[in-house]
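Missing here is one protein chain; the remaining ones are kept as they sit in the complex.
This part shows chain A:
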Amino acid sequence: MWDILVAQLTQNGLITSFVIVGVTMYVAYMLSAKLTKGKFHGSAIAIILGLVLAYVGGAATDGGSKGLASIPMFAGVGLMGGSMLRDLAIVATSFGVDLREVKKSGLSGTVSLFMGIFVSFFIGAGMAIAFGYTDAVSITTIGAGAVTYIVGPVTGAAVGADSAVVALSVAAGLVKSILVMTSTPLFAKIVGLDNPNSAMVFGGLMGTTSGVTAGLAATNPKLVPYGAMTSTFYTGLGCLLCPSVLFLLMKGIYG
């Protein structure tokens, strides 16, 4: 009986994930309406519930790295939440974007990309130094991890970092991504994140596509395409700057 059920759920993984996500969202929107009278968005609660499921999945499989999708029965969640469908859905959100808004934010969007990479890199590098790292390779790799969890390992591989340091840089990037997902609705009002221009700046500063798009979805879904537009350039630019200019700079200081 149980075996047959598990086999069916596994074989039809993507469909299973539709049901799991549907139920999660229903619970989240109900909690939002009943407990917070709609003040805390249902989508924000749904994302937090998703992260809780990811923790449970990772814990149940002794540290599986794919969250809930680490459990074979729920592997379909990995396909549904993977980069293929996520990027397709992000592109679909641009249906309704006002190009005039994008043009008006060209300068601030570009500046935010460079500033975002520099600020995150130097803070990550500074933390590495504070924790006692003294070699340019490790400092650069951890700094790159604070940029995004993709830039970290790419940079680490390019400059020849130790695998423990690479793992640390991935962890720093994951912390950033998860924190942006959950904290954007809380910061939105304070920092004026309520228009396409500041959404583009936000995307450029944070850069983590998963964090930015989930954070904006939980704040105001209309802003998602603007944030996504800039953040999609961030990881590539980070992979360009960190192992080159920024590594040479660190090498100049720390030998």
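In this section, a contact is a pair of C-beta atoms (placed from the backbone, for glycine too) under 8 Å apart; a residue touches a chain by one contact, two chains touch by 3 or more; residues count from 1.
Throughout what follows, contacts and distances are computed from a predicted model.
A chain of this complex does not appear here, and its UniProt-recorded name among "Glutamate synthase (NADPH/NADH) small chain", "Malonate transporter, MadL subunit", "Electron transfer flavoprotein-ubiquinone oxidoreductase" or "2Fe-2S iron-sulfur cluster-binding protein" is "Malonate transporter, MadL subunit". The residue touching the chain not shown here, chosen from A:L9, A:V137, A:I150 or A:M250, is A:I150.
Here the missing chain is touched by one residue of A:V159, A:A172 or A:M250, and it is A:A172.
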